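A protein chain is absent from this complex, but the other protein chains hold their places.
For clarity, chains are labelled A, B and C in written order, and residue numbers in each chain start from 1.
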Amino acid sequence: MTLLKCSADFCLIPMGTGESASVSKYIAEVQVLIRSSGLKYAMHSAGTTVEGPWDEVMGLIGKAHELIHSLGVPRVQTDIRVGTRTDKKQSFTDKVTVVENILKEKDAAASV
Amino acid sequence: MTLLKCSADFCLIPMGTGESASVSKYIAEVQVLIRSSGLKYAMHSAGTTVEGPWDEVMGLIGKAHELIHSLGVPRVQTDIRVGTRTDKKQSFTDKVTVVENILKEKDAAASV
Amino acid sequence: MTLLKCSADFCLIPMGTGESASVSKYIAEVQVLIRSSGLKYAMHSAGTTVEGPWDEVMGLIGKAHELIHSLGVPRVQTDIRVGTRTDKKQSFTDKVTVVENILKEKDAAASV
Partner (left out) sequence: MTLLKCSADFCLIPMGTGESASVSKYIAEVQVLIRSSGLKYAMHSAGTTVEGPWDEVMGLIGKAHELIHSLGVPRVQTDIRVGTRTDKKQSFTDKVTVVENILKEKDAAASV
């Protein structure tokens, strides 16, 4: 068991889905699954970030693979960026705020 | 020369920066660089998505590495998810809208 | 539980380890952990590929994070490329062979 809290950003690619390059209908199914998990998450154009205990987050991504296979897709490839830290508690939603605050200070200093 | 338009989402990690686990000051410097490039971009908690001609986008990420090295950082590691498509013109900002519209239709159908 | 068999290639980066850019001693510790797992694996210069049931493979990478934290590292960031397929059984070690055989055929055809 891995109880460590993590923040995982993943980009899932269904393969062997036919001639169409569009995969949005599969991504929508994965979003429904994530929503039902109860974990904190945010979708962006290059993936979805999910936060929670390691086993739950990774188990959720595994269930996403199973779901896509159950829709008839023979192969699924996912890229995951996962981070853990023990020095402080920080939600993934705080990260952008921290950087934006530094940028505001830099802008303010530059405009003096 | 590679004129192909691409959408690249990258997560840059400075290494050998000392005992602190925080890298937000470096990420802020990279944001200033990206802003000055004139390319369309969006920052999220797990990276930044940049859109434009392949050589410009990849050149920008290379300049980000050079910038971080110039700040005294001995090693930089970046994960890039880059996509190109020839079947249609689509900005990275459209992708989330497409998935959200499918989700709205699903929700509407479920609530009937 | 996710029993789906997967092949996961991961690149783990310890952060906040001091002024040195070298992380090989941490990677060696992770190799010892992987070796003790009994899962099939192969190390290369940009990561390690591990194969097995989803939960075991992802649990192993989680234990690698815990191990690195236990050595005093405050932050760990990992990139994982994970693939699953239902159309055939194929070990990750077969993939290179398949491509090399195509290359040999191309070379043979070109030399006629």
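Basically, a residue touches a chain if its C-beta (ideal position, glycine included) is under 8 Å from a C-beta of that chain, and two chains touch if they have at least 3 such contacts.
Just so it is clear, the model here is predicted, and its values are computed rather than measured.
Note on the undisplayed chain: of the listed residues C:G16, C:G47 or C:P74, the one touching it is C:G47. Checked against the hidden chain, the listed residues C:L3, C:L71 or C:V98 yield one contact partner: C:V98. The omitted chain makes contact with chain C at the following residues, 7, 9, 11, 21, 24-25, 27-28, 31-32, 42-47, 49, 79, 81, 85, 87, 92-93, 95-96, 98-99, 102-103, 106. Although one chain is not drawn, its touching partners on chain A can still be listed: residues 13, 15-21, 23, 74-75, 77, 79. Contact residues of chain B toward the unshown chain are 1-2, 4, 6, 16, 54-55, 58-59, 61-63, 65-66, 69, 74-87.
One rule holds in what follows: only the chains that are shown with their structure count from here on.
With centres set at the average Cα position, the gap from chain B to chain C is 24 Å.
Centroids of chain A and chain B (each the mean of its C-alpha atoms) stand 14 Å apart. Within chain B, contacts with two or more other chains are made by residues 21, 79.
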